[in-house]
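First up is the structure itself, then whatever we jot down about it.
Missing here is one protein chain; the remaining ones are kept as they sit in the complex.
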Amino acid sequence: MTNTPKAEILISKGGFWFPEAISTQAHQVDQIFHFILWASIILFLILTVVVGYFLYKYKRTPENTYAKKHVTHNNVLEITWTVIPLVLVLFIFYWGYSGYLKMTIPPANASEIRVTGRKWMWQFDYPNGNKSIGELVVPVHTPIRLVMSSEDVLHSFFVPNFRVKRDLVPNRYTRIWFEAKRTGNFQIFCAEFCGDGHSDMMGVVRVVTASEYQKWLKESGAAASEGVPLDQLGEKLYTSKGCNACHSTDGSAKVGPSWKGIYGATHTLASGQTVKVDDNYIRESMVDPKAKVTAGFQPVMPPFAGLLNDREIAGLIEYIKKLK
Amino acid sequence: MSESAPVKDNYLNSPKGIWSWIYTLDHKRIGIMYLAAISVAFILGGIFALLLRLEHLNPGPLLFTAKQYNQLFTLHGAIMVFLFIVPSIPASLGNFILPMQLGAKDVAFPRLNLTSYYIYLIGAIFCIYSMIAGAADTGWTFYTPYSSTTDTSVISMTLGAFILGFSSILTGINFLVTIHKMRAPGMSWFKMPLFIWALYATAIIQVLATPVLAITLLLLVLERTMNIGIFNPALGGDPVLFEHFFWFYSHPAVYIMILPAMGVISELITAFCKRDIFGYKLVAYSSIAIAIIAFLVWGHHLFVSGQSDAANSIFSLLTFLVGIPSGIKVFNWIATMYKGTIDFKTPFLYALSFLALFCIGGFTGIMLGALSFDVFAHDTYFVVAHFHYVMMGGVVMAFLGGLHYWWPKMFGKMYSEFWGRIACALIFIGFNMVFFTQFILGSKGMPRRYFNYLDQYQPLHAFSTYGSWVLGLGLLLVLIYLIDSLVDGKPAPANPWGALTLEWQTDSPPITENFTHTPEVHHGPYAFDKVKPS
Amino acid sequence: MASQQHHHHVAPVKYYVATFATLLALTILTVAVAQFDFGAMNIVIAMGVAVCKASLVLMFFMGLLWDKKINAVFFLTGLLFLGLFIGFCVLDIGYRGDTDPVESLQYGVKVPVRHAEAEH
Partner (left out) sequence: MTTKVTQFVKHQVAHHFDNAEHEFDAAKLGMWAFLIQEILFFGGLFVAYFIFRAMYPAMFVEAHHHLSWQLGGLNTIFLITSSFTMAMAVRSAQVSQKNKLILFLVLTFLFAGGFMCVKYVEYMTKIHHGYLPAKWFFGTGTFDTEPLFFGLYFTMTGLHGLHVLIGMGLIAWLIIRSNRGEFHKDYYTPVEMVGLYWHLVDLIWIFLFPLLYLIG
């Protein structure tokens, strides 16, 4: 898991059924659910009582060996239990439909953030060109409109606390919107099956105050990393760019090879050749990972060309050098 | 075999030898062969289910890697749907009982019936080959573009399902023509048992929906081999179109599964209350209504897949309409118990648990039909629990009920009533332990098809796993005592339950020709008032 | 067994020859019409002619006209459900982006097609 801040617990906060409702439109889901739930429980109890009574009253006993009266038709009864459920479900349909429209049609003033789903990670592009992986930072009390697309297979952006979910389809945009009612970190799941890492494709929505949001935008933007020494920049990028999702720094192999003690070592590639791990090899493996895949690993690393500028690549290389 | 009476020759032993079974044209033998095949599939699917639940005891990898887990739930889904539950009631119980309840000697096309059985076996071989050669890991829904790009053996699994589709179509055609043309003299449409009405509605869906599954899977195979691009977004295709194609079959398919179950329940409740069904015409027409509305609602699987909101709203409206006929049936069954003489034999216990579990499945279906809730609950464990309540709670309960009800007729042996009740109780309790907790898991936001999950869900998952052991034990018990009844069960009388439908008028197990003389029908199938029982 | 054999309606040959001739004429018609461009009407005309030809084949060659009505009912239900399938698919794909235009467009189709002008 990317060690972005830990999301709030879903299971205990909130009512018996739902996680805590954070977005303004979450009540649409909770109210209709509870209405149907209680209507069903009442109807279920009625049926249980009726069946229980019949089973008790008309069970087969030596004197009750054949049915005395064969009531096979009762129009009034038949009409009631056709029309009443019909009216009830049409009412539920309308309630669900109008709630749905409020949940999915974003208000005009929503600020837009682009979401790209890729095999087993979320990438967010902010209006000022800022990028973050696995962590969506949004201001509180402002409607946010996410315009989403996938780069490989179907994914689905699902935030239980906001009650939002929509599939990401390659070569097409789909959108959702939400407005957080309070700050906090909230869990993101991928809900559409997308392969081995489907259950690892998690993220966090970090809802912060508006001022903090502006500070974060400036502070973590490309320009802000001038003054930071290279290896510290590399260490910060290791988490913010999501490298830690696949590469560990403690020597244990994950989806990708570990970075510990990698610098200067010779690696045998899947193609059998051996190559010395130096600046050029690391740079090339970031920009075009599938060129020289280390033996024993799947070529699943997405190309970071365009996602990392030269200074950031140099920073990461310095950080890797430091990891003896 | 208790040798009290000299064993009369019946369909089981009259033509002797293995070849007489392999080349049999007798619908009863084909029904038994189907029963054996789908039981093996059910056991296999059940083992995969137990492994899945075991894996979920705690979050981290316990027995499998992520890929193996994905392959496992794909196999569980595909085997249960294509190999067990679609053919379960129509092909095994239906093949055996339908001609007898119609008073016919056999189905309309016996050779076609045997061909559809062997097509089923060939399809099963394809699925087993896929299992061995790196099973598909796409989920039983095979959504593109993942299914067209993954390196697992998706082609052999899709070809397996493609072939199984034809077995289902041929059974459907056979039943359609048999019901139209082979009824006993005097049996008008409204003197047919309700099990036949349900199989008629099922046959309509089988013939009209399964070919679209065939073309979908064929296109998927062509997508993987020739890259024709219809479902490949990079070439201009549309993966959501695949979802339309797939669910155009798969939603009517869930009605292929539930309708015969409803037919069995109509038989069980009337037989064990010894009372005419309440509102015969309504129950019959609601089967046909379900069969037709089934084709209008598939879009509720695509609510969050990027479908247009116009389609979302219309599909949501129609989804609610499909709930009404099911409601009518449940109310009519309960009304049938009024003033009956209720006998608590095992089949009736399964019918009662069907009523309870199918109602819960139906109510949660109404919830999932509402657009706003489905946006939250789609692809979570709430949906997993819903469809297991309807499929396992509905179809499997009715299948077990029907199996026990017709067991004396099929094998001439009585099963042990004592063990039957214990097994039914175990299954009911175990089932609710497994799947009611999954409702709560789902509403807490736990997505489905997750290999490892957040630690906070661990207690619920563990409880669900314990429940799966109880359920597994219950089903194992059923297997044991049914097989035991074959060996030393008491010989069964011709009509152990005193029911009036035609299959009970001949002796059990019946002779190959079913009836010594073609029966005449003068009254309805459940006219207990006209026939004063002894 | 031969007693009630008269029921199978054996149509006179002229029915088949007339149907055959009309089918050929309609084929030539549809090809001729296709030479001119009627814009959106193209598909409507083509489908209209095809439906005429199809119904001719159905009624005369397949004998639905003189046959038991149940066979015609079977055929029409097949067509009805095909119509449902087309209708609901068009309902989705035709109305995509109805509440938010960003959802309607498809972008970035990357296919190695050698474009005509680049080629010659």
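Observations, loosely collected:
For clarity, chains are labelled A, B and C in written order, and residue numbers in each chain start from 1.
The definition used in the following text is that a contact is a pair of C-beta atoms (placed from the backbone, for glycine too) under 8 Å apart; a residue touches a chain by one contact, two chains touch by 3 or more.
Being a predicted model, the structure only gives us computed values, none of them experimental.
Looking at the complete complex, one finds that the omitted chain is in touch with B, C. Among B:Leu54, B:Ile122, B:Ile155 or B:Val177, only B:Val177 touches the chain left out of the display. Think of the hidden chain as still there; on chain C it touches residues 1-2, 4-5, 7-8, 10-11, 13, 16-17, 19-20, 23-24, 27, 30-31, 33-38, 42-43, 46-47, 49-50, 53-54, 57-58, 60-62, 67-68, 70-71, 74-75, 77-79, 81-82, 85-86, 89-90, 93-94, 106, 109-116, 119. For chain B, the residues in touch with the chain missing from this view are 104-106, 108-110, 112, 169, 172-174, 176-177, 180-182, 207-212, 214-216, 218-219, 222, 225-230, 232, 235-238, 241, 245.
Just so it is clear, only the chains that are shown with their structure count from here on.
Our note on geometry: chain A versus chain B, Cα centroid distance of 34 Å, whole angstroms.
Centre-to-centre spacing of chain B and chain C amounts to 36 Å, using the average Cα coordinate of each chain. Once the centre of each chain is set as its mean CA position, chain A and chain C turn out to be 45 Å apart. Chain contacts: chain B has residues 233-234, 240, 306, 309 touching two or more partner chains. Annotation for chain C: residues 99, 103, 106, 109 touch two or more other chains. Residues of chain B that touch chain C in their complex: 180, 204, 208, 212, 229, 233-236, 238, 240-241, 244, 248, 295-296, 298-299, 302, 306-311, 314-315. Residue ranges on chain C touching chain B, taken from their complex, read 70, 77-78, 81, 84-85, 88-89, 91-99, 103, 106, 109-111.
Of all the residues in chain A, the ones that touch chain B in their complex are 9-12, 16-19, 28-29, 32-33, 36-37, 40, 43-44, 47-48, 50-51, 54-55, 58-60, 64-74, 77-78, 81-82, 85-86, 89-90, 92-93, 95-97, 99-101, 103-104, 152-154, 156, 158, 160-161, 163-167, 169-172, 174, 187, 189-200.
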